[in-house]
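A quick write-up on the structure given underneath.
Then we have chain A:
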Amino acid sequence: FLALSTGIASAAANCVKGDRKAPYTIGWANIYSVPTWMKQTEGTISAEAEELKKAGLVEKLMITDAQGNAQTQIQHIQSMIDANVDAIVVIAGSSNALDRVISDACDKGIAVVNFDSLVNTDKVTAKINTDSGEWGRVAATWLSDKLGGKGKIIVMNGPAGISVSDDRRKGAQPVLDANPGLEILTETNTEYNVAPAQEAMTSLLFANPEIDGVLSLGGSLSAGAVMAFDRQGRDQVPITGENARQFLELWKEKDLKAWATMQPNWLGALSVYTAVQALEGRNVPAFIKVPLPVIDDTSVKGYLDRADKFPADGYIYSDYDKALFDNLIAQ
Partner candidate 1 sequence: MNIVRSIFRNPPLLTLTLVVAVWVIASLTLRGFGNYGHLRYLLELASVIGIAAAGQTLVVLMGGIDLSVGAIITVTAILLPLISPAWDPTGLVGIALALVIATCIGLFNGAGAAFLRVPPIIMTLAMATFLQGLLVIVAGGSAVTVSNPAVILLGQSRPFGIPAGILLWAVVSIFVLVLIHRMPIGARFLAIGANPLAARLSGVSLTRNTLLLYSLSGLFAGIAGVLVLGMNRQGYVGIGDPYLLTSIAAVVLGGTSILGGRGTYAGTIPGAILLVTTTALITVVNASPGWRSIMFGGLILSLLLISGRETRR
Partner candidate 2 sequence: MTDAKPLLEARQVFRGFFGNPVLKGVDIALYPGRVHALLGENGAGKSTLINLLSGALQPDNGEIVIDGQPAGRYSPASARAAGIAVVQQELSLTANLSIAENIGLGAFPRRFGLIDYATLHRGVRDVCAMVGLTEPLDMPVADLSLGRRQTVEIAKALYRKPRVLILDEPTSSLSAHEAGVLADLMVTLRDQGTALLYISHRLNEVQALCSHVTVLKDGKVTGNQSLSGIDGEGLVRLMVGRETGDLFPPRSAAQPTATRIMVEGFSAGAVKEISFSGRAGEIVGIGGLVGQGQEDLLLGLYGAIPAKATKAEISDRQDLPRHVQAANAAGIVYVPADRKHEGLVLPHSIASNIILPSLGRLARHGLRDRSAESGLIADLARQLTIKGDVGRPVQALSGGNQQKVALAKWLPINPSILLLNDPTRGVDIETKREIYLMLRNFATEGRLVIIASSDTPELVHLCDRVVVLREGRVAAELEADAISEEAIVGAAMGVEQAGAAA
């Protein structure tokens, strides 16, 4: 097996204390297991845990589902501490609500790996994520380039009050400021889902006879927007988006001028891997920044070729393997 045994306690990662021995019990504190993105992510986590079980490193994966309630998630993490798990992998239901319970876990020597929705506290073993600010920035840059820095655009945001959606929007702002030719007609906030996005965009289409581009910041918002344009018989405009299968298929079907990035589902697998590595004594960085994979006209076909392996309402994520993980941890 891989040369994990760098096993010198002096290099130990944050939170981890030397007294935990393989095989480990890992707690996966999910905020909400029902949405497809989460299910896919959970899939990568379970697969990774299976893999590590075979290697004798993991004994058990405990999964909780807070049903979207940050308060319940706190309760779950508290229970994981009480049950003395060796590692906790978590997507935060609120960017700072979990701070206290997570630092409690850290104090107990539990390896805490936090990915996707991050907590504020630094008392974790590692945080793993793409850069939401960058997400917004590159999306806005692409759209601005496509429109030549001039035109009327609509900004579609995720739900209000969520830090991810806020961060992406903030990341886009400097680009918009730098291109005064871009005029924002309206912004929307909806769940990252097709139906509400389509609904909102349809109303906006009637109110705005002239739209040059759509800066859509994630989830299935873009698919909803494209369908709204299509159903109202309007010409499609340049649009940004994420790797939702439906969007990528529409991209090909409608021959869109589009661009997409992704929040890879394998962040979950990477987190489990990282947690185990840290428990094994490897020094892991406090923040593992995962570069944003870009999907453009040239690469979209590669993704669509693999589409069958993914749920229709799911996300087509890029491939991953151990080497990629090791690379990311070693950065």
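Everything that follows uses one rule, which is that a residue touches a chain if its C-beta (ideal position, glycine included) is under 8 Å from a C-beta of that chain, and two chains touch if they have at least 3 such contacts; residues count from 1.
Selection criteria: all candidates are chains of the complex that A comes from, given by their letters.
Owing to the predicted nature of the structure, the values given are computational and were not obtained by experimental measurement.
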Notebook entry, point to check: For chain A, which of 1 or 2 is the touching one in this complex?
Noted result: 1
Notebook entry, point to check: What does chain A use to touch candidate 1 in their complex?
Noted result: 33-36, 39-40, 43, 65, 67, 157, 160-161, 184-189, 191, 193-196, 198-200, 202-209, 220, 224, 227, 231-232, 246, 308, 311-314
